[in-house]
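Quick notes on the structure that follows.
Here the complex is missing one protein chain, while the rest keep their positions.
After this line comes chain A, so read on.
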């Protein structure tokens, strides 16, 4: 994985920083320095944490009325772009494509299904516009992944294929459930790789994959001495251990 994403975690840190700014304050303690005091638990919803709408949801005084137990990462079988069957709600029995996930609340949003319908800008003269907004569905029991061979709901497991890749396998038919291009195309910070235009400040793949380092037996100091033409003629003084 790209070093900035995994080792530095630049995007994850950005999200946590925005949440910390909006949900607490900084306190200076002598000898310890700046400490962040988190006043309240952040409420995750369909809005991204750095947006104003998310800060409205997390306005001081607002609390979550339900207890949430986010399922561990190993149990997350549903990805963006997967074809799923809705099991509960007004659109029960319909098939749709997942458009968004909120992992902290076990939520998934299916495109066009399980929606709230609202008239916007309605007045005596103006009939207004009907707005359709998806409502969340719980990944644990309100949605089921479809088996591509027969388009029926199925349980899924992580397994390894012949090439050693980690894949989802349907437990009923044994068919591999592939991960969609929509998920693979999206980078961690939401940028679509296929539509990204490379700039002159970007290192291209051709330069990135070049291996220019040749491992050698000499140490770092010896390498520098050789490069700068430094010759060490002095002999070490005798050392005695008692």
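General observations
To be clear about the criterion, a residue touches a chain if its C-beta (ideal position, glycine included) is under 8 Å from a C-beta of that chain, and two chains touch if they have at least 3 such contacts; residues count from 1.
Here is the rule we go by: contacts and distances are computed from a predicted model.
One chain of the assembly is not displayed; among "Transporter", "39S ribosomal protein L41, mitochondrial", "Trafficking protein particle complex subunit" or "SURP motif domain-containing protein", its UniProt protein name is "39S ribosomal protein L41, mitochondrial".
Listed residues A:34, A:117 or A:201: the one in touch with the omitted chain is A:201. For chain A, the residues touching the absent chain in the complete assembly are 1-2, 4, 52, 55-56, 59-61, 163-165, 187, 191, 193, 196, 198-205, 207-209, 211, 213-217.
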